[in-house]
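With one protein chain removed, the remaining protein chains of the complex are shown where they sit.
A and B are the chain letters, set down in written order, and residue numbers restart from 1 in every chain.
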Amino acid sequence: MAPGQERVGRGRRNRPKEPHRLFWAALAAPGIIWLALLFVVPFYAILAIAGGQVDLFGVPVAAWNPLHWSSANYSAAWHDVTGASSFVGPIILRTLVYVALASLISLLIAYPAAYFVARFAGRRKALFLILLIAPFWISYMMRMLAWIDLLQTNGYVNKALSLLHLIGQPVNWLGGLGFTVVLGLVYGYIPYLILVLYAGLDRIDPAMIEAGRDLGLGRVRTFVHVTLPLSRQAILTGMLITVLPMLGDYFTNQLLSGTSGTTMFGNVINDQLSSSGGVLQGEGAVFSMLFLLVLIAPMIYYVLATSRSSRGAT
Amino acid sequence: MTTATAKTPAGAGQAQARTSLGRLRPRRNPWRHPWFLEGFTWLYLVWSLVPVALAVLFSFNNGRSQSVWQGFSWRWYFADPVNSVLHDPNLHAAVVQTIRLSVYVTLITVPLGVAFALGINRWRGKTASSANFLMILSFVIPELIFGVAMFFVFTKLFKPIGLGTLAEVLALVTWNVSWPALIVQARLVTIGREYEEAAADLGAAPWQVAYRVLWPLLRPAIFASAVLVFSGVIDDFVLVDLLSSNSGNTPMSVYIYSQQRGGNGGPALNALGTIMLVMTFIIAIIGYIGYRFMTRGERGGRLEALTTIAGGEG
Partner (left out) sequence: MHPREGWTEDRRAGGLSRRGFLTQGAAAGLLAAGGGSLLAGCSSGATTTSGTHAAGGIPLPRPNHPVTWPVSKDNPAIKSGLAPEQNATLRLFNWVAYINPDCLKAFGKKYNCKVEVTTFQNMDAALAKLRSGQLNFDVFFPTVDVMAQLVYGKLIQPLNHSYIPNISQAWPDFTNPFYDGKWHYTVPYTIYTTGIAWRKDHVPENPYTMANPWAMPWQAKYKNRVAILDDARESISLGLMKNGNFNLNTTNPNQINAAGKSLQDLAHLTNVHIDNNDYTLIPSGQIWIHHAWSGDIAAAQYYMPKGVNVDVIGYWFPPDGRGPVANDTIAVLNGAPNPVLAHLFLNYMLDFNNAMTNISFNGYMQPINGVTPQRLVKEQILPPSLMSTAVLPSYFRRGVMQLQIPVATNALWQQAWLQAKSA
């Protein structure tokens, strides 16, 4: 608690008001109005599409009036998930597995790299930063297309691997391997993670680490007891911006696999939304709502964790 | 007492942690340069940037292939009278539109998002938390459903706006405002309140606090989020594809995406990508020089400036 704050019973309600609240509210106002107009309204449009139907030509018609909402799309979606011909269950499971693997691998790669650049790069920090940021300047799609070229059965990756005697036969990387999809997810999202981790790790006061050493902790224990807790917020934000979009990702699978054995949940939504004639768009809207519903828990956790730590920040 | 290590590396300026008398086994310098980490980081950078290098390399290829070197030529830049970047008016329009969108969107999104983050973080209260939650929702929502909803909104509800550049900008800003909002919030959490409170104690009005204390401390986060927004717009193809109305407002990303789905933009797109890379590089350098010029009274050594931009302590 900041000095001057009184602890009176249930502290939150009797907390003295933040001074100059109006100023901060005014700062936030443009953003809030923007979101209200251009996010809440389209969000309502999604609900309208979900509750709407198709016209004569199969074109989805949004039902703007809640009283006219139909449950046809909802029941169709329900049948997809449960019901006799349900197929969505295994896909959800697969998506969770892929994303868990991909975020773990991303963290394991990004943290050391960000840590190195933040603390040990010294004079070459600018160089490393430029190199870290470079992927942002050339489009994601072009990087992936270049990788697809490398991963062909007779491409350079297989050539290099067989030269190093790591594989016996050329591997069909693009033949529908979950491994390729997971690595593709890592590749696509890791630059964001590194940047966020870097920004957080850079903030850590070297004096803290020295203090840990002075107290007799070895390198590893200093890391575990000092650095890791201090980077908690950075890891949290980093995971937020990585895991949540990964769950809705569809083009990684589309680009790197294209088989039905590796479909992710995002692919289902995408296929419904771009179904010919738009007939399944309503269902796509329902699935999107479901998707958001599932993510609400982690989002609330993030919001609470952030506001808790900012109130208790040193 | 000294330790008995015979191999203390020359750079170790810090004192060794003291060991107890009996334990004289050799210890490695805990402040030594972490070669393993550095190697790891370089490995990551190579993995990340190999496709970029290849794309740049093959943009100078004298043929259509993306994997077989057929000789050096400027063909795709200006020599080919039909397909080169210089001669294909569609590609011109695409580059111009990409830059236009990136600049407009970044210029709107970053101030909007930063103000939002500041306001929400300081304002507190139910409204603020709900707005925060809304902002995160805008981050996790799958892009395709958001695009479809925006399409509905701009063609049925906000009809005067219609399709085209304005719609693209509005949608992209809404889509990207979460970057600065999240990153600045995370940074605010780690900064803590004591600087502001010190300034307030010294009699600064809130706007002065914001300008003189928060702004320098937040510069790195703002810069990082500007980079992310800028590159996010360059890459985006879902929203702009849905909201474009003619080839004059179709940016590069859509061409690149359609190349994967059946077009044959070919090496000219690599040339385009290389041009974008070089241009953003030049802009970054100009930005850096400009920043140094503007803050020339405020800093110590050159390294200080670099780390400030990159994310170090203010």
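In this section, a contact is a pair of C-beta atoms (placed from the backbone, for glycine too) under 8 Å apart; a residue touches a chain by one contact, two chains touch by 3 or more.
The model shown is predicted, which means the values in this text are computed figures rather than measured ones.
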Option from A:A63, A:I209, A:V268 or A:V286 whose C-beta touches the chain left out: A:V268
Chain not shown: contacting residue from A:A29, A:V54, A:L101 or A:M239: A:V54
Interface with the unshown chain - residue positions in subunit B: 64, 68, 82, 89-90, 151, 155, 162-164, 241-242, 245-248, 250, 258, 261-264
Subunit A residues that touch the omitted chain in the full complex: 54, 56-59, 76, 85, 87-88, 91, 152-154, 172, 174-176, 258-261, 263, 267-268, 271-272, 274-280
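Here is the rule we go by: only the chains that are shown with their structure count from here on.
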Between subunit A and subunit B, centroid-to-centroid distance (C-alpha), Å: 16
Subunit A-facing residues of subunit B, complex: 14, 17, 30, 33-34, 37-38, 40-41, 44-45, 47-52, 54-55, 66-67, 112-113, 115-116, 118-124, 127-129, 131-146, 148-150, 152-153, 156-157, 170-171, 173-174, 177, 181-183, 185-193, 197, 200, 206-207, 210, 220-221, 224, 227-228, 230-231, 234-235, 237, 252-253, 256-257, 259-260, 269-270, 273, 276-277, 280-281, 284, 303, 306-307, 310-313
Footprint of subunit B on subunit A - complex, ascending: 2, 18-21, 23-32, 34-35, 38-43, 45-46, 48-49, 62, 109, 112-113, 115-118, 120, 123, 125-126, 128-147, 149-150, 152, 155-156, 187, 190-192, 195-196, 198-200, 202-203, 210, 213-214, 216, 218-219, 233-234, 237, 240-241, 244-245, 247-248, 250, 255, 266, 269-270, 273-274, 281, 284-285, 288, 291-292, 295, 299-300, 302-303, 306-307, 309-310, 313-314
